[in-house]
Structure formats: structure tokens, C-alpha cells
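Mind having a look at this structure? Questions to follow.
Apart from one protein chain that is not included, each protein chain of the complex appears where it belongs.
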Amino acid sequence: MKLINKNHVVKKMPTRLAVNSICKGLFFLATLFGLLVLAILFYRIFTQGIGHLNFDFFQNFASRRPEEAGVKAALIGSIWLMAVVTPVSLLLGVGTAIYLEEYARKNWITSFIKLNISNLAGVPSIVFGLLGLTVFVRALALDRSVLAAGLTMSLLVLPVIIVAAQEAIRSVPRDLREASYGMGATKWQTILKVVLPAAIPGILTGGILALSRAIGETAPLVVVGIPLFIAFLPQSVMDTFTVLPMQIYNWTSRPQEEFQQVAAAGIIVLLALLILMNSIAVIIRNKFQKRY
Amino acid sequence: MLEPKQTDTYSVQQLILEKKSKKRWNIEKLIPKLLFLTAVISVLITIGIVLTLIFETFIFFEKVSIVEFLTGHKWLPFASTPSFGVMPLVVGTLKVTVIAAIVAVPIGLATAIFLSEYASEKTRRIIKPILEVLAGIPTIVYGFFALTFVTPVLRDIFPSLDMFNAISPGIVVGIMIMPMIASLSEDALVSVPKSIREGAYALGATKLETTIKVVLPAAMSGIVASIVLALSRAIGETMIVSVAGGSTPSMSMDVTNSIQTMTAYIVQVSTGDAGYGTTIYYSIYAVGMTLFVFTLIMNLLAQFISRKFREEY
Partner (left out) sequence: MNMTLTGPKKAPTVGIENENADSVFLKETVYETSDLNLWYGENHALKNINLDMYQNEVTAIIGPSGCGKSTYIKTLNRMIELVPDVKTTGQIKYRNRNILDQSYKVEDLRTQVGMVFQKPNPFPKSIYENVIYGPKIHGIKNKKILDQIVEKSLKGAAIWDEVKDRLHENAYGLSGGQQQRLCIARCLAIEPDVILMDEPTSALDPISTLKIEELVQELKKDFSIIIVTHNMQQAARISDKTAFFLNGEVIEYSDTNTIFSNPNDKRTEDYITGRFG
């Protein structure tokens, strides 16, 4: 007696294949869903905002009248924010990454630092806002300045930069380091002259992605107390200011229909800025990709 | 081939000896210390967050009893006789998170399966960057999208839906975390070795059967970890729920009414004019602490799952 009835198997086969095809179709539809949402989102925002997007929009400050409202203060403010976040987060992030990858011994301090960084990445952004409010705004009395907001944002994106820089440093082949050590180079000379130059593309790509996160974040700045409505430009890092996402939030939460179009115009500016930064990251990535 | 040494006008070794200075060794000792300091800062941030939350929460609990905070069913901080029971905010947060999970988990998983098991290399190269774009869109943009597109569409379908509700931000938060589930789960699926799949194919299993009965179980820890991480992100999401969720703390399980999440409350107070030192001011730290504990537990859980159940292939 045979344990398997071949006829039975053969009879069932078409059904199994049909189920396979149907599910493949379903999986594909699910994948399309993401693309569809992205298309709708871009289409909606573009059609709503394009009407407001003109030269005046970049020239004007925020206003109570929607037709006069502009992004000047917010756009310049976002650039100020970047000017603080870039050096602070890169210096701390790359420094930490070098330490962890090149110098750290395997002990409890190192594992504690690593555990910290991986958990820091999961802390909600708004909680960083609470930290910024307590430490920078109140304790260090930086008030609602560019500096206070910039430091808060730097801490927020720090884990992203550390992880990206760690990966970039790790991907530098071991034999390049050996070649350098073999010439009698010291550890730091090897890091500075061989490891970092080879890791720079990866670090820059990660850095730009982290910065674009800082550009788009709103929640921590709300908590830090960055004003939603401002009609002047900061003159130094100690001045108060506003940024694009805050300005968009302000316009979004206004009841008048017209302000939603202004908000959409602001979103176009923000997205354009982000696309620009991401394109630069992609270009860097492609230009330097895999030379060893 | 090599020029005779005596014609040299210099010797490199001689030059090296001349240039050698003591300074080099000092830098070598100094640099690791400086770099260690930068690493310590990341630890200090975490400690700073925890201490900040603890201290300010402690002050809050001097004004409001911890029992009331944890068990109270009313969150009315602005009433003339305020009450601070955090449950309504937690319920609001959970409603949004559950809806987000209902949207994100099936779609994210299906996308991951499609990309790793069915899609050609070319398709993957097109779709993955698009998912990255979806993940990189600022949350305020999603908030705007929820309020001005998703809510009106939903209200066309269900006219009884409030302007502010839990469904619309829930769906949009789901869209926001979907790429995370898709991409992390795909990593987990891709890392399942080919040989395991080939074993199933060789027995005549269809692609679907192989995926569901062989690949998914092997990648389960990575998938579960990705879902936990994504839900932790949903719990901490702020701007979408602030813009589209409303500001009405409620214990009701109804998802068509206005709600308030923990994050949205912190935003409400921050944009309002509650003065420094008031009970309301300190309440945002207590709420922030609750939020922090929630997300920390979920992050640790995700790490635990992916480490503990890492398959040994």
C-alpha cells in the first residue's frame, strides 16, 4: 500500500498554484498601497500649495492675512538651525563612532554606551524636547534661542549619525589599516589619514539624512517653546526664531481654509529642501560607492 | 635597478630620525580621551533625560498624588477643580496605536514578503527608495495630510465622524510606520538562507507555502522586533495626533470622537500659556515620563526579541 495517494496530490495542485497567484497579487497590491499614498500626498499638496508659491512667498514674513503670509523667517530659521546642528552633531557623532569602533575595549563601559545609543534612537522626539526645555532653555538659560533649539536637535539626531558613522568606519577594509600600521603609522595617524578619508562618503550620507530629519522635526521645538509666529530674522544664535515645520504647524492649525493652502505651499518648500538634501546624499553615495 | 646607496644625497631613515618628535606620542594618548568624552556625552544625554523626567515628575507628584495620576479616569488639567488621571491620555494613545497597527502590520508585512520573495531585483530597486521617501516625510506633513485629506474623505464615507477623531490620525500614523515594518522585516526575510527555501521548493512546495511555512517562521524574531519598534514609534508620534486627533481626553473606546494622546497633551501645554512652575507645567513631565517608560520597555523588548531568538543559520 502506498502512503501517498498521487492522484490526490495532483488534484490539489491547481488549487495550490491558484492560491499562490492570488496571494502574490495581494502582496503586490499592498506594495502598491505605499506608492499610491505617496502619489496622492504629493498630488494633494502640490495642487493646494502651488497657487501660493510665488516670489512674494519667500519675501514675506508670517501674517494674519493668508494672501500676505510668507516663509522668509521660517526658511532662514531652518538654515540657522542647520548651522548649529551640523557641527555639533557631526563632531559628537563621528567622535563617538571613532571611539567605539577604534579605541573602545570590550568592557562594561563600552557595552553600556552602546546600549545607551541604541535606546536613545528609540526615545520619542518630544521627550528630547522636554530635555531641551529643562537643560538648555531653563538650566543653562539659553532661552528660546537658535542655540537651545539647535543643541536639542543635535542630541535628537546624534544616534542616527553615530550609527551611520560606525557602519562607514567598519566598512573600511582591514588591510588598508594594516598597510598603514605596517609603515610605522600610529593609530591616530591611521585613523586620520586612511580610515576617515575612506569612510567619509558613508559618514556624509548618514549625516545628511540625519540633518534632513532635524529639518523636518517639529515636536521637540514645540516643547522647547520656539514661537509659532515671528516677523523678524535672528541676528545671532542667542536670538529666538522659527523654522519651517513650526510655521507649517501654525498655518495647519488655523481654521481658515486659505491658510491650509499657505501651509501646503510651506510644505512644498520644506519637501523641496529635503529632496535637495537627499539628492546630494544619493550623489555622494553613488560617486564614492565601493572602490575597494 | 636600485640606485647605489652611496650616491644618495639623503637617507630617508636619517630624515625620519630628525623629524621624530616627542609630540606625536602625546597626541596618541590625548585623542582616545577626547573621543571617549564625546562617547560619554551620549550616555549623559540618556541620564539627562531620565533625571529631568524624574526630578520634574517628582515635583508634580508633590502636587498631585501618584495614585490619582496612575488610576484616575479623568484628565481635566484646565478645569477649576483639575484632575490628573492619566488613563484617558493612555487610552487615546493606544487607540491611535492599535489603528496604526491594523493598517501598518498587514501592509508592511505583505510589502516585505513581496519585495523579498516575489519581486525582481529591478522592482526592488525602484520600490525600496520610494519606501525610504515615505519614511522620510516630516510628521507635520503627515499631520496636514490627515487633517486636510484623510479626515474629509472619511467623513464623506461616515458622515457621523467628528472633525477630530482617532481613525484618521491612526491610519496616517500607520502609513508613517509602514515603511519601517516593511524594510526591517524585509531585512529579516532576506537574511533567511537560500538553502532553507530550496529544501522546501525541492519537495514541490509553492512559493507561498515556502514563504508562510518555512521563511516566515525562520524570520519571525526579526519581524516581531520590527513591529514592536514601529509601534513604539507610533506611541511617541506627536504632530499627526496633535493636528488631526483633537484635544479631548477620553476613556471611551469610540474611535469616531475627538481624543487626546499623551504627546498631543504635551504639545497643547507647550503651545499654551501655562506658566513656569504651575502644576500644569510639571504635568507634561509626568506625561513625558509615562511616554518614555512605554517606549523604553518596547525598545528593550524589541532588542531582547531580536537577540534572544536570533536564528542560528
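Per-chain numbering from 1; labels A and B assigned in written order.
As a convention for this text, a residue touches a chain if its C-beta (ideal position, glycine included) is under 8 Å from a C-beta of that chain, and two chains touch if they have at least 3 such contacts.
Everything numeric in this text was worked out from a predicted model, so none of it was measured.
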Q: Can you work out which residue in A:22, A:183 or A:276 touches the chain that's missing from view?
A: A:183
Q. Looking at A:25, A:51, A:87 or A:173, which residue reaches the missing chain?
A. A:173
Q | subunit A, residues in touch with the chain not shown (by the definition above) | A | 106, 173, 175-186, 189, 193-194, 197-198, 291-292
(Q) To test your reading of the contact rule: which positions on subunit B touch the chain that is missing from view? (A) 1-3, 5, 10-13, 15-17, 19-21, 25
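Just so it is clear, only the chains that are shown with their structure count from here on.
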Q: Let me have the rounded angstrom distance from the C-alpha centre of subunit A over to the C-alpha centre of subunit B, please.
A: 13
Q | Residues of subunit A that touch subunit B when the two form their complex | A | 16-17, 19-20, 23-24, 26-31, 33-35, 37-38, 40-41, 44-45, 48, 91-92, 95-96, 98-100, 103-104, 112-113, 116-120, 122-131, 134-135, 138, 155, 158-159, 162, 186-188, 209, 212-213, 215-219, 222-223, 225, 228, 245, 248-249, 252-253, 260, 263-264, 267, 270-271, 274, 278
Q.
List the residues on subunit B that touch subunit A in their complex, please.
A. 24, 27-28, 31-32, 34-43, 45-46, 48-49, 52-53, 56, 106-107, 110-111, 113-115, 118-119, 127, 130-131, 133-134, 136-141, 143-145, 147-149, 175, 178-179, 182, 206-209, 229, 232-233, 235-239, 242-243, 263, 266-267, 270-271, 276, 284-285, 288, 291-292, 295-296, 298-300, 302-303
